[in-house]
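Once you've had a glance at the structure underneath, I'll fire off some questions.
Missing here is one protein chain; the remaining ones are kept as they sit in the complex.
Labels A, B and C are assigned to the chains in the order they are written; within every chain, residues are numbered from 1.
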Amino acid sequence: MMLDVMRAAWSGTLLKVENLVVEYGAGSKTVHAVSDVSLEVARGETLGLVGESGCGKSTLGRAILQLRRATSGRVLFDGEELTAMKGEALRRMRRRAQLIFQDPIASLNPRRRIGDIVAEPLVISGVKDAREREAQVSEVLSAVGLDPALVMGRLPHEFSGGQCQRVSIARALVLKPEFIVCDEPVSALDVSIRAQILNLLEEMKARYGLTLLFIAHDLAVVKAVSDRVAVMYLGRLCEVGQSAQLFARPAHPYTALLLEAIPVPDPDVRPAERVPAGEPPSPIAPPSGCRFRTRCPRADQQCREEIPQLRLVAPGQHVACHHPLA
Amino acid sequence: MATLELAIEEDVAATPARRVRRLGPLFWVAFGWMVVVFAVALLADVLPLPSPTDMDMLERRAPISAEHWLGTDGLGRDELARLVYGARISLVVGLCAPMIGLGVGGALGMLAGYFRGRFETWVVGSMDVLLAFPPLILALAVTAYLGQSILNLTLILGVLGIPAFMRVARAATLTLARREFVIAAQALGATHLRILLRELLPNVLLPLAAFFLLGVALTIVAEGALSFLGLGVPPPISSWGSMIGEGRESLEAAPRLAFIPAIAMFLTVLSFNLVGDTLRALTDPRQGAL
Amino acid sequence: MTGRALLSVEDVAVDLPTARGNLRAVDHVDLALAPGRTLGIVGESGCGKTMLSRAILQLLPKQAKLAGRVMFDGQNLARCDEPALRKLRARSLAVVFQDPMTSLNPVLTIGTQLIETLQEHLALDLGAARKRSAELLAAVGIPAPEQRLAQYPHQLSGGMRQRVAIAIALSCEPRLLIADEPTTALDVTIQAQILDLLAREQRRRHMAMILITHDLGVVAGRTDEVAVMYAGRVVERAPTQALFKRMQMPYTEALLGAIPKLDAAPHAPLPAISGRPPDPTRPLAGCAFAPRCRYADGHCASAKPPLSAAETPAHHYACFHPLRLAEGAGA
Partner (left out) sequence: MLGFVARRLTYLVPVLLAVSLLTFLIASLLPGDLAYVILGDQATPDKVEALRHDMGLDQPLLIRYVGWLGHILQGDFGRSFRTGQTVLQAVAERLPVSFELMILAELAGLLIGVPLAIVCAARSGGAFDRFVTSSAFGMLSVPTFLSAILLIYLFAVELRLLPATGYVPFAEDPLGNLRFMALPALTLGFAEWPGIMRVLRSDMIATLQEDFIALARAKGLKPSRILFVHALKPSSLTLVTVTGINIGRLMGGAVIVESIFALPGIGRLLVGAIYTRDLVILQGVVLLVATGFVIMNFIVDMLYAVLDPRIRHGHA
């Protein structure tokens, strides 16, 4: 009994997104970037968020951190409603939730030294003592595998992409946040560097007890780090499930298509002979009903008329499809 | 642990890859000329020069002599003294007016590029209105009403420079504000003021500084043009523009009276252009300096 | 092999002068490709694979220096003058670049860009060229091809733009198509479509094809042979099956190992290669991979391993300590 209570507290929900909608104007038209997305992230878990470019996954990540204001819906972080917060309160909350970007070089100010960049979060959060700041910066730089003495006085352009990404991770970690949104953190990196950074993220997660939202377009990368995976298509969630299960038995035709399309580095695995044609429609005028129906071999009249809702198809696996795969 | 091994393996190159950019001898010649003009203008009162406004009707258009190193002008005034004091006007107006543009235009541009929205529309719109007036014509019109004085001239030329500085600052801010390090600062809870001053300003300042030097060159030319037409600094104060204008009357008798200040002006403008352009090239994001 | 090769690259080196010194982008590379075959060139960014393809196409930047021979159908392309090259281009040698957004001219219509190629090489009149353009667009899977001719590149999606680029490349029935990272800028579902399209057209037209990519997964199922490049050199070259089954070069092994596998358990640490590729302006005396290689010893740091033959036919590698056959596959 006691154990159960403790486990419940430990595995309690850290982040809860409820019916989040993000829309913004582009000229005279409206982009439906995120439409009615609900999800939960438990404390200590990594949720992978997968989708093709333009599906709204980055917008969702930024809307969670209130870097882009939602049109409607709520974001609850540790029980507090971020979407209702403003000014100083929001700024204080931000220290607990951080962000890592895709482009490691663009995410560092080219005219500031690495030491200043990593110390900036401490300055903003009011750590006045310069020596204490330096101690913390040294600690976190060592943690991400950089030699503080060698690195702190240099400018970002003196480093490679992989090293810059380490600096970004150090900056995100220096305030000891609970939650980090990783927005395609490895897609700009080469294969050999990518593996280093993925391993580092896993290590840091264990060391600092982090909860991660890991956004990527590469299913294999997402699987390598995630406990659960959410698949997004054109602003809506298609499928959410335990990663091993979701990859073994995808229930949504889109998840299946994504899996099939991944090139496998094995000459005996012949690539799928015929990948269905078609491309994602524009988020300015998404299709009615199920948004995937224009490319789905199983689509019928119902898919045209009714928006499918996420429902449980197997333990721990939700799918938004009228005709899920067996 | 794999990561710790990396700290040794993937260390940074032993010597930082400093961008060694050769500025070239021309840059330094131009810079040297700028220093000379500055020095002469600053020390004009100390230098052993005759008064630039004392007329000597007996010695009109006197040739070059030991007494008058560059001769005298149509009213018998010492050409060298007028040239040196003219440098003062060129520099005072040329430096002060772009300061106004830099301060006001730079701030407006950064704010517009960072906050976007209605504020940006207003700023850009009002700059468009200001730009609708051909600059020299507006300057002429305003001096006609305000009256000729160095202060008025500086103010007008300064205001006319605002739109250009606004454009440079706004363009730089727009591209920077979309960069992820600015979003990272927002995610850290940095205030707008902090982002503007600590993240954006250091990056916007260099292109603005380079443009400032080009602005100095443009202002010297504009002041020269107004004075040339007799609508710039009020006589008898000497300015290179008015000296060229006066020299034009005696182009056949003593072309030197027009050409000496012309050469001084050309060299100064060229120097500012050259130094500014070199700096601009260094800070051009296309060259990968950012 | 060389006797019936359509393309053979012989001892090609490309040097680029940069502000930081001379950059050896391609370091004495030998390759051969028979008609109708597909060669994959794999490497990480900066390994020289794109410069190699530009050297084959004779499209190097003006300041680059090219050494060695590029033999195409018995002709040394490096010695050809501009008019001779122009005759060969499009009809014999065609190319598809990485990003269709930048490789199509934004201010010309798709029709113009297709028709000009056809008119330049095939002496078609405007009507015939237009008709043929529409057929080509249909062949690469573009719906409503007639209407597309009047459209500009920005009016199409990324995948459609890449299809247009392929249609242009195929327009004069080339004998060799070089696809330089043709799917890197595209999404994974579109990537599969484009790779399929390329494979289909390659078979149908019996073209030779060079597929350049950073993704071992892309070459695995779609090429006959693979060359792996590192720091400007080809470090391993083999028929595709042999390469994946019996790889000899530790770099190839490490590259394959670093890719996350779909069938691996979640949170399994990846076998990462430490360090990063060497600075190409400061060439190393020994094997360029030695500083990152777990098998390296003093010899590797002082001498460059030559490209030597393995036990399996047509398999070459450049390493003093090749992986033992038993270990090769299971990295």
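What we mean here is this: contacts are C-beta pairs under 8 Å (C-beta built on N, C-alpha and C of every residue); 3 or more make two chains touch, one makes a residue touch a chain.
Everything numeric here is computed off the predicted structure, so don't read it as measured data.
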Where the missing chain makes contact, among the chains that are shown: B, C
Which of C:Thr117, C:Gln162, C:Gln193 or C:Thr223 contacts the chain that the document leaves out: C:Thr117
Touch criterion as defined above, residue of C:Lys87, C:Lys131 or C:Arg203 at the omitted chain: C:Lys87
Contact partner of the left-out chain, one of C:Asn105, C:Gln147 or C:Ser302: C:Asn105
Of B:Val29, B:Leu47, B:Ile64 or B:Ala144, the one touching the omitted chain in the full complex: B:Ala144
Missing-partner contacts on subunit C, residue numbers: 54, 57, 59, 62, 82, 85-91, 93-95, 97-99, 102-108, 116-117, 120-121, 152, 154-155, 165, 168
Interface with the unshown chain - residue positions in subunit B: 125-126, 128-138, 140-147, 217, 221, 224-225, 228-229, 231, 241, 244-245, 247-248, 251-252, 255, 258, 262, 265-266, 269-270, 273-274, 277, 286
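Criterion: only the chains that are shown with their structure count from here on.
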Leading chain pair when contacts are tallied as C-beta pairs: A-C
Centroid-based (C-alpha) most distant chain relative to subunit C: B
Subunit A-subunit C separation of Cα centroids, rounded to whole Å: 32
For subunit B, residues that touch 2 or more chains besides their own: 2, 6, 10, 13, 17
Numbers and ranges of subunit C residues touching at least 2 other chains: 269, 272, 274, 276, 292
Subunit C residues within the subunit A interface of the complex: 44-45, 141, 157, 159-160, 187-193, 195-196, 214-218, 220-222, 240-241, 244-245, 254-262, 264-274, 276, 292
Subunit B-facing residues of subunit A, complex: 62, 65, 67, 90-92, 94-95, 97-99, 101-103, 106-112, 117, 120-121, 124-125, 142, 144-147, 150-151, 154, 157-160, 162-163, 168, 171, 175, 196, 199-200, 203
Of subunit B, residues touching subunit A in the complex: 1-4, 6-7, 10-13, 16-17, 179-181, 183-191, 194, 198-199, 202-203, 290
